[in-house]
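Here you go, one structure.
What you see is the complex with one protein chain gone and the rest in place.
Each chain carries a letter (A, B and C) given by its place in the written order, and its residues are counted from 1.
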Amino acid sequence: MSALNASPDGAVHNLWTHAAEAPSIEYLQLSPALIVLGAAVVAILVEAFAPRSARYYLQVGLSGLALACGFATTVGLAVGGYATDKAAVVGIGSLSVDGPALFLQGVILVVALVSVGTFAERRLEPVAHGARVDSFAAQPASVPGGEGEQAAIKAGWTTTEIFPLLLFAVGGMMLFPAANDLLTLFIALEVFSLPLYLLCALARRRRLLSQESAVKYFLLGAFSSAFLIFGIALVYGYAGSVQYPVIADVVDGTVQSPSPALAASMSNDVLLLVGMAMILMGLLFKVGAVPFHMWTPDVYQGAPTPVTGFMAAATKVAAFGALLRLLYVVLPGLSWDWRPVMWGVAILSMVVGAVVAITQTDVKRLLAYSSIAHAGFILAGVVAMNDRGISSVLFYLLAYSFVTVGAFAVVTLVRDAGGEATHLSKWAGLGRRSPLVAAVFAIFLLAFAGIPLTSGFVGKFAVFAAAAEGGAAPLVVVGVLSSAIAAFFYVKIIVLMFFSEPAPDGPTVAIPSVLTTGAIAIGVVVTLVLGIMPQYFLDLASTAGVFVR
Amino acid sequence: MADMSFPLLTATAVLPALGAVATAAVPAARRTVAKWLAFAVSLGTLALALVVAMRFDPGGDRYQLTESRSWIADFGVRYELGVDGIGVAMIALTAVLIPFVIAAGWNDADPVEGEKTGRSWRPTQGFFALILMVEAMVIISFAATDVFLFYVFFEAMLIPMYFLIGGFGDRAHSRGEEEGAKQRSYAAVKFLLYNLAGGLVMLAAVVGLYVVTADQLGEGTFSLQQIAEARASGELTMGTNAERMLFLGFFIAFAIKAPLWPLHTWLPNAMGESTSPVAVLITAVVDKVGTFAMLRFCLGLFPEASAWATPAVIALALISIIYGALLAIGQRDIKRLVAYASISHFGFIVLGIFAMTSQGQGGATLYMVFHGISTAALMLVAGFLISRRGSRLIADYGGVQKTAPVLAGTFLVGGLATLSLPGLAPFISEFLVLVGTFSRYPVAGIVATAGIVLAAVYVLLLYQRTMTGPVEKPEIAKMPDLRPREIAVVAPLIAMLIFFGLFPKPLTEIVNPAVEHTMSDVRKTDPETAQSDAEAAK
Amino acid sequence: MESLIGLLVAAPLLGAAVLLCGGQRLNRTGHLLGTALAAVSFVVAAVLFFDMVGRDTDDRALHQHLWSWVPVNEFQADIAFQLDQLSMTFVLLITGVGTLIHLYSIGYMEHDERRRRFFGYLNLFLASMLVLVLADNFLLLYVGWEGVGLASYLLIGFWQHKKSAATAAKKAFVVNRVGDAGLAIAIFLMFTTFGTFAFGPVLDDVEASGASQATLTGIGLMLLLAACGKSAQVPLQSWLGDAMEGPTPVSALIHAATMVTAGVYLITRSGAIFNAAPDAQTVVVVVGAVTLLFGAIVGCAKDDIKKALAGSTMSQIGYMILAAGLGPIGYAFAIMHLVTHGFFKAGLFLGAGSVMHGMNEEVDMRKYGGLRKYMPVTFITFGLGYLAIIGFPGLSGFFSKDAIIEAAFAKGGTQGWILGVVTLLGAAITAYYMTRVMLLTFFGEKRWQPDAEGNMPHPHESPKTMVIPMVVLAFGSVFAGGLFKWGDAFVNWLEPVTQFEHGHPPLSVPVITGLTVVVLLIGVGAAWFQYGRAAIPVVAPRGSLLTRAARRDLLQDDFNHVVLVRGGEHLTRSLVYVDNKIVDGAVNGTAAFYGGLSGRLRRAQNGFARSYAVSMFGGAALLVAATLLMRAV
């Protein structure tokens, strides 16, 4: 396709002449994504041909292996200098492998790896008919409470499809921040969205809620992607191409000898502005920024908690990556137009997220709202429009994603007869009964609140510093105030856990296997390391914080 | 400049931190071990603190025992420690008080019988571990010469304090156990949010400071010395408004911590609901970080803005003095009374700091130390009293000195120290503050002097209502006198009050030079006396 | 010799420390130790005295610098003592009378189980009082100043189980604190004016200091305020009457002989400043004059023997303050009257104590009567003291008071006349109320009443330890004045410290003396006329308006109560309300506000996917609109 818009004149003719020669693909740079997606395909085959009994182990092994290899290659590429001096646009101009891309892919892969643990956890649910089961429905297709479900449970079935779905989602997320043209952006979005829709529907307990969340997520997601693609169409109409560099040139007006058609469309900024606004909306929906946030609480609450954790962490990473690239590579020329808008969105997200969370009574919903507030904080870094802005956002995403995964992993542990006890009243006095779990959760909450010596604080400082340098001091003030409000409900949970009398019918804390324990441990370690000794990772973020153009 | 010898200050802070971890790790059944371990660690810290005081040379550089390592190069944050005389005094105070706090709280955190808790629930271990953790953080913030480093611990210390307040309140509550728990967690949350809010405002200012330095010096820095040098050399010039905004950001945070009227309302709750050792920890140690920071950071970083704000600050300080004293008179609850008394005293400290005279600031520094000791004495004895009767209401007492004369006597001495009776340490600091204030702002000095009359009123009212009069209540008729442990806690405090009351020189010697430096930071000299004018005239 | 000065203070201080920290084991011997140490202090004083007399007039002052106390660059305070003639006088008075009172207390407090502590407090008082008079700078003086305040607080409230005692003690301390604040401010002023507050630099050459007249007046008035607090002068006199709640020896030592005279010492000591600030001096004189009448009038109305004596103390100190206010012509006489007053007033109180001792602690004079037969020694000593205080020719009171009256006239001008007349009037009233006390107590027929337990008092002479001091003091009351007057010995003795110039009254001295004797006789006559002949009702008659007012300390206590106490209560109560509802209300209000806002905002999250879609759509529209708008503007 690069060939296509290399010379805007006489397109049809070019198509023939260039289609003949096979385009060159840089398999090395693409290997991480290819490994994951390939593994996903293999996983499908496993589903098809491997015996039920073996699937679970095969899938867990396969996914773990694939993600590990993907991470290894990513690191390898980064070490090999593909993040910095060898950063390049690859895949016939559709993907760019550079610092931010590799950094975020690395983060996504590790988060996914950790999530595989929580997905595969089989110690939390009570043993059903002699079979240890995970937190996913025995047979999603069966009617909740119907005999089909009973049979499936008796048969000890489990939905091992979650692993290929996870892998596909990860593949899409890896491509999303790397996408270098709008089409790839759209495809990647769908590739990771569709599996997530399905994953949301697969909870073993409270299936109605789970299905409801899936429906809401799907409909609203499709709705937003419709806006996205329409916006893409408009921008294409404006620039005559969907390639980031080309669009950037057109926006900056530095394109040489435009064709008459292009010259005509270039004159019509409305196309560009409207299109840009719609694309932004599509991305802001994914990051869950106000006013496109309303799916977040419901979906976070309804989805199986491991999925929620994965989604909350990885989706944000991927979406913010794409947003950064779009704003910093394609639309810097328009920053005067979109910055005020993004200011507004950031402020709204911070305030609404923090304020509404105050009165929440469900842990998962509360974390959902807090994620909205955090989206606001990150946006503050995004609008900084300077190098520190990029690196601070990268660091924040790193810090935030691990805290999130860890926090949701803890949520899976606190259970009563009805499954996970997510209502806050159930958490009363948890600190008295199992101080360790409570303490760990408290650490995550403090990190969310941005208390010093946790990763949250460093991230917050980085983002605010970038924003202030970028001349967004008001954002910093609003951010500070809303974090003060936010502190209130994080503290509220801590009070509940430690200072209030345990409820008589209080939940029990299940003893997890090494999988979840590992996930939580990693979360804690990263949170504290990034809080106390952040220098190495800040360097990493700042060296990675350069987009290839 | 940073001598890479043995990092004494770090050690002084790290020891209690490690001790905290160790204490927390003691198995649930071994409560006594944990107590003794914590006590030993606090004594070790005291020893280290004394070494610091020994090694400190009053005639030497401004900051001594300095350590400097890179920490977060990205933000230009360095792990920079160093103490001037004021820092030494405050660290010594902290290290001295903690053993008393631990000894006084010996049995405050024993688990309640019949409380259904998990195997690993270890309140006692937690209590002492948290105290040590607070000590560590406080010491770091007293020693930090890097704004960011200070901020980190200034904020972080809220968390252990928060657990101490919310987790270990008085079992005895006038309105029953249930209500007590509610009040307690309210107080804890209020404490945390109030201070956190202040801290976040300060965070904005810290970011601002970073931007200013990064903007003008090429790369951001938080090092006090670097900034001071840059300002002196004219490399760094803050715009008037910028400086004022930053000053406010810092000052509000410190004013909340201090606490200064009208940002004080968290203190009575926090002190009232927490056990008296924790209350001592709050008012005698943690709050001092606020006033200390005003002295070191507000004046050190933003001299012009400080001068600009002085009238307002002095007004607030005066209000705090009078208002706090009057409210103390109006209290029905012993601990809240002491809390409001402290508010009044913090007014004096702030007044002394912003009087911008060597007497005022020297006095303020001494005040921080002596107020720490005197409040500790008064509050701990009050705690012993309350633990005997199981009530904090003044009305529930009367005639105690008949049945428990030693308790009454020590209580009286603590009270007299609080009203700064000459011969006891607080008198010196208070008088210095007043003289220092008077010599620059006579009216303010006179208004503040009214505070000493009110102090007499609230202290003696408290003593009269609790200790004197006929014994009417049976609980008091059979009230035991101080036990040996309790006497061992109070006696040294009283001894210190008397010793420093007659011989404060050891402190003044190390404090004076530091005050000179601060004065030169704000480019102020003491006002001339008529005498010297006359000599000048000759 | 210098080194001995410290010992003066150290001995009683040691006693206080040992007795207060010693614990029960000292209960049996404590009082002896305390008395012994007081005696030691007295002996040392005597030694120092004779040594001082031994040296010639100019280098009699001794200095002892112990250690540098509070050095903060300009601000240099030392722990250092200065013993000159003025201090010496006080030291002798304090230690002397103090020792006697200790002795007396052994008997008086015999049956009190907390006697050890009592002696501890007494020693503490001696120590502080000695610091007060020995200090060589105002800050150290301030220490003694509040130290005696503390001792007085402890001793007034010694019987703490009595609510009234506790209240009285607190009142005394607080009222004194007001005065202390004055002293503090005076010190601030000195520091800002002279850059120091040591006696030498401040007082030696006030004029050269370049201090403005206003400043000096300010300092003077602040010092006067302090004096008013300590010496129970109007307007800060209200505490002295209540202070009689304390054990009688305390009243004798602290609230008659020594502490209450500290104000006179302060003014005399800082005479240099007052000399340079005539306005301040005038105020001093006025305060003195007012108080001497005030106290006298109150003294006439009280039926409580101790309160009556307290009134008289006020009035006598009024004399001294007045004299001190007269400047160099008065200082010496002020001190002289102070010393003689120390003797006879202490004696009178001890006598009163002895009487109460015999009458089951009854204090109402209307329930005494005819006691002279039952306690002869007390009667005689008390009587001598009585004669002394009313200024019966030849007794010490006569000389000292007469001197003051002369000096008052000598002030010259109308002021002189007014003061002279006031002092004379005061003398008359003094004679009246003291005679009244005498008659009610020792003459007339018995009006004894059974006490609370219903057992009749059977008065008896007090034990030796109580009698001896009374006798000694009686001697003092009789002869001290004469000795002092002899060749102006006292005046010459003090002259180097306080300066002295002879006042020249408009009337010749014999005339004034004559007048004094006349008014004296009038007073006595009036009293005899009222109480000597007629029978005295046990229950006090309603009395004239003035009488009733005087019984209530001329209503100033009620004034304090209404204005200060009540007002204060209202103020604090309303402030507590403000703090909870408004200052704290703002805080909680913010929290509540966000809570409400949150509740309202979350309603938008109504669970309907379509409404979410609407918000998305709206958001998109906004986004588009905003971007276009941005471009438009």
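In this text, a residue touches a chain if its C-beta (ideal position, glycine included) is under 8 Å from a C-beta of that chain, and two chains touch if they have at least 3 such contacts.
Please note the rule applied: contacts and distances are computed from a predicted model.
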**Message:** I notice the complex is incomplete. Of the names "Sarcosine oxidase subunit beta", "Branched-chain amino acid ABC transporter permease", "Heme exporter protein B" or "NADH-quinone oxidoreductase subunit K", which is the UniProt protein name for the chain that's not shown?
**Reply:** "NADH-quinone oxidoreductase subunit K"
**Asked** Which chains here would be touched by the one that got left out?
**Response** A, C
**Complete:** Among the options A:Ala22, A:Ala48, A:Val79 or A:Ala141, the absent chain makes contact with A:Ala141
**Asked** Of A:Gln59, A:Gln105 or A:Ser241, which one is in contact with the hidden chain?
**Response** A:Ser241
**Item:** Identified contact with the non-displayed chain, of A:Gln211, A:Ser500, A:Thr516 or A:Ser542
**Value:** A:Gln211
**Fill in**
Out of C:Asn360, C:Gln605 or C:Thr627, the sole contact with the unshown chain comes from C:Gln605
**Fill in**
Interface residues of chain C toward the undisplayed chain are 602-603, 605-610, 613-614, 617
**Message:** I need the residue numbers on chain A that touch the omitted chain, in ascending order.
**Reply:** 1, 4-5, 8-12, 15, 140-141, 143-144, 183, 186-187, 190, 194, 197-198, 201, 207-209, 211-216, 218-219, 222-223, 226-227, 229-230, 232-234, 236-237, 240-242, 259, 261-262, 265, 297-298, 301-302
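Going forward, only the chains that are shown with their structure count from here on.
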**Prompt:** Looking at mean CA positions, which chain is nearest the middle of everything shown?
**Reply:** B
**Prompt:** By number of C-beta pairs in contact, which chain pair leads?
**Reply:** B-C
**Prompt:** What's the chain with its C-alpha centre farthest out from chain C?
**Reply:** A
**Fill in**
Whole-Å distance, C-alpha centre of chain A to that of chain B, is 45
**Prompt:** Quick one: chain B and chain C, Cα centre-to-centre, how many Å?
**Reply:** 37
**Prompt:** Rounded to the nearest whole Å, what is the centre-to-centre distance of chain A and chain C, using the mean of the C-alpha atoms as each centre?
**Reply:** 80
**Asked** In chain C, what residues contact two or more other chains?
**Response** 591
**Message:** Going by the contact rule already set, what residues in chain A reach two or more other chains?
**Reply:** 488
**Asked** Quick one: in the complex, what on chain B touches chain C?
**Response** 190, 193-194, 261-262, 264-266, 323, 326-327, 329-331, 358-359, 362-363, 399, 401-402, 409, 416, 421-423, 427-428, 431-432, 434-435, 438-439, 442, 445-446, 449-450, 452-453, 456-457, 460-461, 464, 467-471, 502-505, 508, 512, 515-516, 526-527, 529-534, 537
**Asked** Which residues of chain C touch chain A in the complex?
**Response** 591, 594-595, 597-599, 601-602, 604-605, 607, 609, 611-613, 615-616, 618-620, 622-624, 626-628, 630-631
**For the chain A and chain C complex, residues of the former touching the latter** = 215-216, 219-220, 223-224, 227, 269-270, 273-274, 276-278, 280-281, 285, 290-292, 294-295, 297-298, 336-338, 340-341, 344, 352, 355-360, 485, 488
